[in-house]
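The block that comes next holds chain A.
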Amino acid sequence: MSSWIRLLIYLIAAPVVGGLLAGWDRRISARMQSRRGPPIFQPFYDVRKLWQKQSIVVRRSQNFYILFFLLLVIFTGALFFAGSDLLLVIFALTLAAIFFVLGAYKASSPYSFIGAERELILMMAYEPMILLTAIGMYMVTKSFYVHDIASHATLLVLALPGVFLGFLYTLEIKFRKSPFDLSSSHHAHQELVRGITTEFSGRALALVEIAHWYENVFLLGWVYLFFASSPLLGVAVSLLVFVLVILTDNVFARLKWQTALRSAWVVAAVLGFGNILVLSLLR
Partner candidate 1 sequence: MGYFEMSKLALKWALTKPPTSRYPFEPRRALAGSRGQLVFTKDSCVYCTVCAKKCPTGALLVNRAQKKWAIDRLRCISCGYCVEICPKKSLDLSTSHGSPAVTRDREFH
Partner candidate 2 sequence: MNPEPIELITLDTLLDKVRAKREAGCRLVQVSATRLPDQVELTYSFDLNSRLASLRLSLPGAAPRVPSISGIYGCAFLYENEIHDLFNVQVDGMAVDFKGNLYKLAVRFPFGSTQAPCAPTGAAPAATPTQ
């Protein structure tokens, strides 16, 4: 499959898959909470409804930042699925997150302001581990290109078990799930109301939702990369990881930022760095 076709499939299929994943997420969560939950297509209904709502903004430029957030998230995924440089992907991902934070700062509400600050702290928490993941993949495959990593003959996870576990940990943060939903919780039941997205409504909020769909598909794609030599196993593990994320969401209280940051760095240092150290010593 040429990289252009993969790119095209990503652009069209990612929001559909992402939306369905979000629908399953709500369904499975509801069942774990002894509820029935909404229909599978509820996320799409939500976005359609948001799209029809009157747009109310504090400052008009805040929606501009959200548009860039969406575009950069799509760009990140596009780079990834086109088989480009993993470091470039990480750079684009960070830039996207920064635009999200800037949008929240722009709204100048105390809730979204503190939400934005917490989001920056969370970025500090997951960024080292994400970089270590890229480095670990490079050490095994001798390339930073997703294309090369994906076509590597062995299962990456066998050489990088620590990095894989560490990556799962950061995944919890990136999915904004409990215990790391401190910058913006899904249920708006926190001291910051809904934190970073408090002041977004209507179409801007719909764009945020769509961006999350793209982002989640891209992140699960990265999980797949650890098992790329065995595609079926890769897809199965990606879905399993998604269920694991939902389960974790349902069995943890929200942590405070101090605990979140500390634990993420400990995980990065022990699992991520330790794994890479062992790899380089074995060589």
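Candidate entries met the following condition: all candidates are chains of the complex that A comes from, given by their letters.
What we mean here is this: a contact is a pair of C-beta atoms (placed from the backbone, for glycine too) under 8 Å apart; a residue touches a chain by one contact, two chains touch by 3 or more; residues count from 1.
What you are looking at is a predicted structure, and each value in this text was computed from that prediction instead of being measured.
Only one option in 1 or 2 touches chain A in this complex, and it is number 1. Contact residues on chain A toward candidate 1 in their complex (touch as defined above): 28, 30-36, 247, 250-252.
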